[in-house]
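Below you'll find the structure I mean.
In this view, the complex is presented without one of its protein chains, the others remaining in place.
Presenting chain A:
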Amino acid sequence: MLDTSPKSGPKKALPNSVGVGYKPQHYNDLMEDPGAVTWLEIHAENYMGDGGRPLAQLKHLSERFPISVHGVGLSIGGESQLDPEHLARLKKLVDWLNPAKFSEHLAWSTHDSQFLNDLLPLPYTNDTLARVTRHINEVQEFLGRKMLLENPSSYLAFAESTWSEPDFIREIARRTGCGLLLDVNNVFISATNLEFDPRAYIDAYPLELVEEFHLAGHDEDADELGRKLLIDSHGKPVDEPVWALFDYVVAKGGARPALVEWDNDVPEFPELEAEAAHATNHLAAASTRQVPA
């Protein structure tokens, strides 16, 4: 039976090396020989059942790997109030697991009690800034821990936005004390789709507040005008320009725990491990370089 009392021991910090998004089909591989994989991220919502194999495996994994809990359902950017039942489930999980980090998205997913199972965009205005700030304060207070906020991938912009995304995120962090999760693939996707310079975004972004990186693959499509439209699919290897942007980020801001996300068309473990090893090389090489002035 699972011990449902909170762990008393010190949590294992995420190392400044590479982790992967945990998939149950990789359990045996990870327990036998994780290779370049040094930590794991789990999606909180998959571990909110009362018991069974998911939680038992997570307990075993947490004895071996530092764990980062990544929520996809809090709807921090939602117009509605945060769902108290969901917050309670989340608190139960993080109190039990005591993960190294907890992160969520600058997005909304629930409206009128309907959960849409996707990360939906919000405009960047003074109103939404106040709302997101209020929600993050509520989350951090309720969980009794700091959270990391992840930048979204964007396919379109809101005409009503009055803040740039890096400024908006910086101001949220200033007001709430939250940390940041920088998804480098998301920056590249948004930069391509909204036609801005991804390095200028990084230059404006508060790298000193970043406690975790995400890396993932994306798909390429086009809009009705034939303009390139990248889709955040998490279903293939990390694209070359994303590695280049990652190198730029690490050279400028230093190494952090970096996660390879692969959520669709999930490969066998050796292919995922190879991608983790690839990320490890980039992390090591870039962190010894300086950004040219």
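Heads up, the rule we're going with is that contacts are C-beta pairs under 8 Å (C-beta built on N, C-alpha and C of every residue); 3 or more make two chains touch, one makes a residue touch a chain; residues count from 1.
As a working rule, contacts and distances are computed from a predicted model.
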Hidden subunit of the complex - UniProt protein name among "Acyl-CoA reductase", "Aldehyde dehydrogenase family protein", "DNA-binding domain-containing protein" or "Carbohydrate ABC transporter permease" = "DNA-binding domain-containing protein"
So which of A:D33, A:E160 or A:E268 would be touching the chain we can't see?
-> A:E160
Residues on chain A that touch the omitted chain in the whole complex?
-> 1-2, 45-46, 48-56, 72-73, 78-80, 83, 85-86, 89, 108-118, 120-121, 123, 126, 155-160, 162-164, 167, 193-195, 221, 223-225, 227, 229, 231
